[in-house]
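Of the protein chains in this complex, all but one are displayed in their positions.
Up next, chain A:
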Amino acid sequence: MALRSLATRKTLALGLNSTRLTQSRALQTFSLPDLPYDYGALEPAISGEIMQLHHQKHHQTYITNYNKALEQLQEAIQKGDSSTVVKLQTAIKFNGGGHINHSIFWNNLAPIREGGGEPPKGSLGWAIDTNFGSLESLVQKINAEGAALQGSGWVWLGLDKELKKLVVETTANQDPLVTKRPHLVPLLGIDVWEHAYYLQYKNVRPDYLKNIWKVINWKYASGVYEKESA
């Protein structure tokens, strides 16, 4: 499923390039990736009700609006309508960002019986200790930043490929991590929009943050880390 998301991103890049040369090429559209687990599989950390709404409604809406904005963008590019091209940028960043971020997020979670919550081993585990002292310390930092984030956004564990170190960052709304600094690769993102936890945790975002670690899929984050730091 992760591969499918990567594939669509690559194809999009190719698609746009070709569009400039041959204006008749069809625009790559995106579709909702399947979750690698059932909606209820992350309980009690995250309720099945939330997972279903989050995936089927919120993520789907980002994808629908992203596709729409891309279609409008393609048309505007073809017509040379610069005003519209520029006007569409916020919608693309918001909805495209929403699609990117949520695609990563589903991979960042796993049911306990499939390894959710198991601490990272190997090179990522080692890197965490080096950069933050310990896993507990990293978790504390992420939770503090996530709780303090005003409004809507995400809290990330990222790899700074340029500085070759792990960082904790937050982004507002649906801004992908790469908008913070271009060399940042997201390893782990936690959605702190209210829709991610409200039905279950109401206003107590810190409880959501405390509990989500039980279902964090460190295997995925390790895989990304090993690939990007090679």
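Just so it is clear, a residue touches a chain if its C-beta (ideal position, glycine included) is under 8 Å from a C-beta of that chain, and two chains touch if they have at least 3 such contacts; residues count from 1.
One rule holds in what follows: contacts and distances are computed from a predicted model.
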Chain not present in the shown complex, as UniProt names it (candidates "NADH dehydrogenase [ubiquinone] 1 beta subcomplex subunit 9", "N(G),N(G)-dimethylarginine dimethylaminohydrolase 1", "Ubiquitin-like-conjugating enzyme ATG10" or "superoxide dismutase"): "superoxide dismutase"
Touch with the omitted chain, as defined above, among A:131, A:152 or A:211: A:152
From A:114, A:194 or A:207, residue that would touch the chain that is not displayed: A:194
Listed residues A:53, A:135, A:167 or A:185, member touching the removed chain: A:53
Residue among A:29, A:173, A:211 or A:229 touching the omitted chain: A:173
Of A:47, A:61 or A:131, the residue in touch with the unshown chain: A:61
Touching residues (missing chain, whole complex) on chain A: 53, 57-58, 61, 90, 94, 150-153, 172-174, 193-195, 198-199, 202-203
